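All protein chains but one are shown at their positions in the complex.
Showing subunit A:
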Amino acid sequence: MTELAVEAVGLVKTFGRLRAVDRLDLRVPAGTVCGVLGPNGAGKTTAVKVLATLLRPDGGQASVFGHDVVREPDTVRGRIALTGQYASLDEDLTAAENLVLLGRLAGFTIADARARADDLLAAFDLADSATRQVKNYSGGMRRRLDIAASIIRTPDLLFLDEPTSGLDPRSRSQVWDIVRAVVRQGTTVLLTTQHLEEADRLASRIAVIDHGRVIAEGTPGELKSTVAAGSVTVRLRHAEQRERAREILARVLNAEVELDPDPVALSTRIGGTDDPTALAAHTLFELSGAGVPVTDFALGQPSLDEVFLALTSPDAA
């Protein structure tokens, strides 16, 4: 049996009458990336704070590499690093000063902490802004610095709380690259996110949480297969044939067809099918036979978004 980096059993954290974390169970094997997915207010940040020894749980148990977060907080702290939702840095200090400070707190001598700060700033492309105060940093720079601060010493478990919220696409893919590099070095990552794409790209397992509880758990593929549906998207050469195409799709696929904002596109959700290839072939054959040229035909698995909405919608079973 592989070692568990995180094990939470029946974890509860309440704030007054609000049960932010409500009997949460979570197991993260060492060396993997676990994505914790959930809408705003689902309890993701609270759960991370409990696991990172910042909040004391009101019930249940949680351990990090076998060490209880309540009874052995200092041992746990020696093995983790946390990158919070908002940059956990001193805004008034420069980037270099922040890293030197955290390096010294990590146990480096002053000289070593300086050298370490220089190396990290260079690698994260912040060397040019090393002497600027963090409050003048852009969101992307700040986040990079924040992650740099988390790997001053290599943690065994890294908590990333919504690491890319509010970042532009380029900064976001930089953060993803960094996370992948950290994982290749054997660090376990627990990542919270609202972006399904992010969980899909980084995480080997995903736990979907809502109202403080895990409502689904599995690989991205397993989660997608829990929703027995997919989609077909068609683009036509001639916009004026869209009505005709709609009739054909509705008949062949036996489903409600939506007209997309793009005047040549239309799409439909389809129920589960054993043979999507045959379905696609049949649909294209019918369109072609009716003289409706198609420029693009896509048969999609349900997106994680659909999975997410299906799982978290109020009327979900």
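The definition used in the following text is that contacts are C-beta pairs under 8 Å (C-beta built on N, C-alpha and C of every residue); 3 or more make two chains touch, one makes a residue touch a chain; residues count from 1.
Just so it is clear, contacts and distances are computed from a predicted model.
Novice: According to its UniProt record, what is the protein name of the omitted chain, chosen from "Transport permease protein", "Thiamine pyrophosphate-dependent enzyme", "NADH-quinone oxidoreductase subunit J" or "Outer membrane protein (OmpH-like)"?
Specialist: "Transport permease protein"
Novice: For the chain left out of this view, which of A:A20, A:V33, A:A62 or A:L82 touches it?
Specialist: Of the listed residues, the one touching the omitted chain is A:L82.
Novice: Which of A:A149, A:V234 or A:I248 touches the chain that is not shown?
Specialist: That would be A:A149, which touches the missing chain.
Novice: In the complete assembly, which of A:A62, A:L120 or A:I270 touches the absent chain?
Specialist: A:L120
Novice: To test your reading of the contact rule: which positions on subunit A touch the chain that is missing from view?
Specialist: Touching the chain left out of view, subunit A contributes residues 49, 52-56, 74-75, 77-78, 80-82, 84-93, 97, 101-102, 104-108, 112, 119-120, 122-125, 127-128, 133, 144, 149, 151, 153-154, 170, 173-174, 177-178, 180-182, 184-185, 187.
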